[in-house]
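Once you've had a glance at the structure underneath, I'll fire off some questions.
In this view, the complex is presented without one of its protein chains, the others remaining in place.
Just so it is clear, A and B label the chains in written order, and each chain counts residues from 1 on its own.
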Amino acid sequence: MSEWLEKQLPKLVLAPSFVAILIFVYGFIGWTAWVSFTKSKLLPRYDIVGLIQYDRLFVSPRWDVAFSNLFIFGFLFIVISMLLGLLLAILLDQKIRTEGIIRTIYLYPMALSLIVTGTAWKWILNPGLGLEAMIRSWGWESFSFNWLVDPNMAIYTVVIAGIWQASGFVMALFLAGLRSVDDEIIKAAQVDGIPKWRIYLSIILPSMAAIFLSAFIVLAHLSIKSFDLVIALTGGGPGYATDLPATYMYTMAFSRGDIGQAASSAMIMMAVVFAIVVPYLYSELRAKND
Amino acid sequence: MTKLNSKYADSGYIQKLILRSLLFLLLGIFAVYYLMPLFIMVTTSLKSLEEIRTGSLIDLPREVTFTAWKTAWSGACTGIQCEGLRPFFWNSVLLAVPAVFISTLIGALNGYVIAQWRFKGANLIFSLMLFGCFIPFQVVLLPMARVLGIINLAGSISGLVFVHVIYGIGFTTLFFRNYYVSIPVELVKAAKIDGANFFRIFISIFLPLSLPIIVVTVIWQFTQIWNDFLFGVSFSEAGTQPVTVALNNIVNSTTGVKEYNVDMAAAIIAALPTLLVYVVAGKYFIRGLTAGSVKG
Partner (left out) sequence: MSTILEIKNLHKDFGSLNILNSINVTIEEGDFLVLVGPSGCGKSTLLNCIAGLEPITSGAITIDGRDMTTVSPKDRDIAMVFQSYALYPTMTVGQNITFGMKVRGIEKNEREEKLLKVAKQLQIESLLNRRPGQLSGGQRQRVAMGRALVRDPKLFLFDEPLSNLDAKLRVEMRTEIKKLHQNLNASMVYVTHDQIEAMTLATKIVVMKGGIVQQIGTPSEIYNRPSNLFVADFMGSPAMNLIPAKVANNGKGTKFTIARSRGEPLMLFDDNITKLPENVVLGLRPEDIGDAKLRKGDKLQISTCSVDVVEPAGADTYVLINLGGKEVTARLQAETAAQTGMEMAFTFNMDKVSYFDAQTGQRLN
């Protein structure tokens, strides 16, 4: 008996986590998927009626705004964070004595809660007393920067704050990538008389493909999940101009009492994440098993 | 000949100097960009409301006052309650400490099993856990709210601890698994022959080895849980809200005069624990971030 127990112990130790993940991740995804096919409103109902919630979702102008905001925000956030992060990493890779301090400064926003970041930028971008007022007080009376309250521009303030928060992290990722390139290859290129910019472009960057992919996955994932930042910075407003699927889902679930809409929007988010993450995880795990 | 050389050297030196200056100028500009919001938060929190209205965003406070900090800590209104951030700060502490401890312990045991006691199906379980790290939590909010109600944990700090432990397992397991997988399996074999059992090997041999990865995991989990807003706002009640939720309530409360200095002080207070961790153990913080992103 004790022999048997000792043999099964590893499985027994892993079992609770496994069961928890099965229920609280996969079971819950299943529950949400199920409910997204019902007429659930304030309370969940379990009789499947088909795609009615998705039909409602796709004709809702608010969802339309939220979904296109995801792509505006996601695209700009990912591209600019990557470019900025790469630039900073290359600048920092020039054997700088104060690298440690500078890196610390660039990366600290990542330690902050997105609520804190949102609060800070909300104040800075406040048209009455923030940046706009400051520049006007310098004598540029006609200067206008009221994106925060402009329904057409408000989503870009979320982009600005998001980049501020995450670009330092991309830098750290890229810097680690730059450092991991085989020193001898770079030396060989230098001996061959290849200029530095060319070494970066033709040798170092191509060898960092995996890091680019990682950075992309993390940023894409952040942008789909981003909820806190919008809540703190714009509250989804003006109106619902800065709604993202994440805030849409939350509003439907907890303010509007529309569980069906909440579930179907969550499933769309899930599908987007799935499309990005699964091929990545699959290739990573397969590469490891080989 | 030597003259020619020194002339070339001179022009090369000047060119290098210019490039170097340009580099530092750029680095400096970016440093200002990243520091500016923090600077503005701190200075604003030290100004009086009067000075904020009349002065400029980046001016240093003419008169340093800590009233805003005091209000933020113990007087600001979060909805109907006006006790400042203090009770919510402690809520976050009461939430983060057990959640970090439990999820780290579970992650360590899971990682130990998956990396060192491989059995059929262990890799599949690991993959399933890994994918759990990536799901948008919106997809589990609704059923979790119901389950917390059923098990009588709705609106309680214990309920939040439970949620954070469950959804932290994926990452903590990943950290420990990747750390333990580089330890030769012969160590376990040797210890088995020495007569040690599963838990003895874990406690006597693997735990003492694990300090670096424990630090990374604890920092990661602490930052994640302290900074969490979504679970906090979804599963807490007025008295059990974590600090991030309370901060958001202070900032967005519509009653009375808008006190920007209090907002900023409150934001800094909410950010302080994780900032402190970052400053003290930045190396481990970065390692967690990169380990959490470069899977495998």
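Convention: a residue touches a chain if its C-beta (ideal position, glycine included) is under 8 Å from a C-beta of that chain, and two chains touch if they have at least 3 such contacts.
This is a predicted model, so every value here is computed, not measured.
Touching the chain that is not shown, out of B:Cys82, B:Leu187 or B:Ala281: B:Leu187 (per the contact rule at the top).
Contact between chain B and the unshown chain involves residues 184, 186-187, 189-196, 200, 204-205, 208-209. Although one chain is not shown, part of chain A still touches it, namely residues 3, 6.
Methods note: only the chains that are shown with their structure count from here on.
Those residues of chain A that touch chain B in the complex are listed here as 6, 9-11, 13-14, 17-18, 20-22, 24-29, 31-32, 35, 44, 88, 91-92, 94, 96, 102, 104-117, 119-124, 126, 129-131, 133-134, 137-138, 164, 168-169, 172-173, 176, 210-211, 214-215, 217-218, 221, 224-225, 227-228, 231-232, 235, 245-246, 249-250, 253-254, 259, 262-263, 265-267, 269-270, 273, 277-278, 281, 284-285, 287-289. In the complex of the two chains, the chain B residues touching chain A come out as 23-24, 26-27, 30-31, 33-38, 40-41, 44, 52-53, 56-58, 106, 109-110, 113-114, 117, 119, 122-123, 125, 127-132, 134-146, 166-167, 169-170, 173, 197-199, 223, 226-230, 233-234, 244, 247-248, 251-252, 260, 263-264, 266-268, 270-271, 274-275, 277-279, 282, 285-286, 289-290, 293-296.
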